[in-house]
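My structure is below; once you've seen it, I'll send some questions.
Every protein chain except one is present and positioned as in the full complex.
Should a chain be cited, it is by its letter among A and B, assigned in written order, with residues numbered from 1 in that chain.
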Amino acid sequence: MRRLLAGSAVLVLPGCEGIQSALAPKGADASLIAQVSWVVFIGAGLIFALVLGLTLYALLAPQARSSWTASHGFIIGGGIVFPVVTLTALLVYGLSLTGSVGRSTEVPAVRIEVTGEQFWWRVRYQEHGGKAAVDAANELHIPVGQPVELTLRSADVIHSFWVPNLAGKLDMIPGQQNVLSIKASAPGTYRGQCAEYCGIQHAQMAFYVVAHPPEAFERWLAERREPAAEPLADLVKRGRDLFVAVGCGACHTVRGIDASGKIGPDLTHVGSRRSIGAGMWPNNAGTLAAWIASSQHLKPGNKMPSFNVLSGTELRAVATYLESLK
Amino acid sequence: MTAWPAIVTLPVLLGLGGCGEADTPIAQRVVGGDGTAGRAVVMRVGCGACHEIPGILGAHGIVGPSLRHFARRSMIGGVVANQPGMLVRWVREAPALAPDTAMPSMPITENEARDVAAYLYTLR
Partner (left out) sequence: MRPAVYPPKELPNVSPRPAGELEALERIWRAPRGIHFLTVVNNNYIGVFYIATALLFFILAGILAMIMRTQLAVPNNNLISPSLYNQLFTMHGTIMMFLFAVPAVEAASVYLLPNMQAARDLPFPRLSAFAFWAYLIGGTVFFCSLFVGLAPDGGWFMYPPLTSFKFSPADNADFWLLGIGFIEISAIAGAIEIIVGVLRTRAPGQGLDKLPVYSWAMLVFAGMIIFAFPAIIIATYLLELERAFQWPFFISEQGGNPLLWQHLFWFFGHPEVYIIFLPAAGMVSMILPAMVQAPLVGYRLVVLAVVGTGFLSFGLWVHHMFATGIPRLSLSFFSAASMAVAIPSGIQVFAWIATIASGKLRLHTPALFILGFLFIFTLGGLTGVMVALVPFDFQVHDTYFVVAHFHYVLIGGMVFPLFAAFYYWIPTASKRPLSERLGRWVFWLMFLGVNVTFFPMHITGLMGMPRRVYTYPEFLNWGSLNLISTVGAYMVAAGVLIFLIDLVRNFRFTSTDDAGNVWNSGTLEWLPAGTYQTRSMPYVTSREPLWDQKGLAEDVEAGRWYLPGAQTGGREALVTSPIEARPQYILQIPGPGWPHVLGAVFTAAFFLLLTVKLVIPALVCGVLAVVFVLLWMWDTDPEPKPDVEIGGGLTLPTYMSGPSSHSWWAMVVLMLVAGTSFACLVFSYLFLWTTRPEQFPPPGITVPELGWPAICALMYVASAGLVVIAGRQLRTVPRSGVGSWRLQLLLLSGAPLLVCAGLVDLYSQWGAGLRPAASSYGATVYAVMAFQIFFIATVTIMALFTLAKSLVGRINGIRRATFDNTMLFWLYTAGQGIVGLALTHLFPRLIGAGP
């Protein structure tokens, strides 16, 4: 029995340290909500035990003993007085927190605009302190311990922005702007996922949030402001030329070369991201090649066509070029 | 640790085809290669984006050849003989062996390449 209990704890615990879990709060809101959660879990557990106990008592105790439960007073006490008292307390507790969750009175250190698109995330670090805005995709970098203001929008259907380790979710609704303030309390990489069903690839619309110490964040952001690195190796140069020649620039932007499409994700620093396909695959030359050649097979219904016009070397060249865009 | 999570995941693993190397012929034994570790590398790197790999769910790529029965293949990529030494090089540096291949160099270490090769020889 002890083995079994320990086993089930093991079963649950790995997720508690998960990178996409409300049970492992790493942000101000998530911590607050986790605290609320434990209060209601324990409270509900006690109430459930009480109801179950009373039912068993009514069922099993001799009628003479349990007759007090067969009365109107019992129903009024258990069905009206008790819930009114506990629910009022819970409501007051809940409302006292509702105001602060998702908002901040502090001046945000960074403002980031996140736009949900079928089925990826467009990210723009707003201009700040006279420095230009930066476009990116499917990955958010934030400073630890500082309030970050996210402006959430949608370009097509309803999505929902959710990073369980950091905060609760907020919908992205066409024609509407929602603002969510988040604050990470520990450096690390967290995963988020679209939480409102948005079409065929809703399941594959994830992203990463990387929380850096503030100075590291500023450094990171400064690097992202730079245009794409100039290729050195022959294969990489060939990849860049093919990227332009094949017409990738119609949809994608790579700052510094002739590619300024706005339909798909900005690829200026794509090589530095943790994933491709919005959290679907790890990011390396191999998976990039797979994505270019068979994106409709890997993620049917996304907007990028599968490119099957490249030779083996050409495909490898383009993939290697993209991987080099750190 | 207890057996409980293992029991739960056992049927899954069984369904996936094992990683056991006991029945790997001597000619395909990779010195210093650990098939189980290799499987983890394959999953971490995302080989499944290009290849179908029996036993790894979600590995159903169509860009490269299927790795079904890989251990029984005589050639790697139709270019070099399917021998442990070649395979360890191939999984890390395919373009060095076949300049026209679409398969890029993969971000793995020499030791990881051995593990991957050992894993691939379990695909009988």
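We take it that contacts are C-beta pairs under 8 Å (C-beta built on N, C-alpha and C of every residue); 3 or more make two chains touch, one makes a residue touch a chain.
This structure is a prediction, so every number in the text was calculated from the model and none was measured.
Visitor: I'm checking contacts with the chain that's been left out. Which of A:L170, A:A216, A:A229 or A:C251 qualifies?
Guide: Hidden-chain contact among the options goes to A:L170.
Visitor: Among A:I75, A:A133 or A:I263, which residue is in contact with the omitted chain in the full complex?
Guide: Going through A:I75, A:A133 or A:I263 one by one, A:I75 is the residue touching the chain not shown.
Visitor: Quickly run down the residues of subunit B that touch the omitted chain.
Guide: 5, 8-9, 11-12, 15, 43, 56-60
Visitor: In the complete complex, which positions of subunit A touch the hidden chain?
Guide: 11-12, 14-16, 18-23, 29-30, 32-33, 36-37, 40, 44, 47-48, 51-52, 54-55, 57-59, 61, 63, 66-67, 69-72, 74-80, 82-84, 87, 90-91, 94-95, 97-99, 101-102, 118, 152, 156-158, 160, 162, 164, 167-171, 173-176, 178-179, 191, 193-203, 300-301
To be clear about the criterion, only the chains that are shown with their structure count from here on.
Visitor: Can you give the whole-Å distance between the Cα centres of subunit A and subunit B?
Guide: A distance of 31 Å separates the two centres.
Visitor: Spell out the residues on subunit B that touch subunit A in their complex, using ranges where they run on.
Guide: My answer: residues 1-5, 8, 44-47, 49-50, 61-63, 95, 99-107.
Visitor: Quick check on the complex: what are the subunit A residues that touch subunit B?
Guide: On the subunit A side, the touching residues are 3-4, 6-8, 10-11, 281-282, 284-287, 289-291, 293-294, 297-298, 311-313, 315-316, 319-320, 323.
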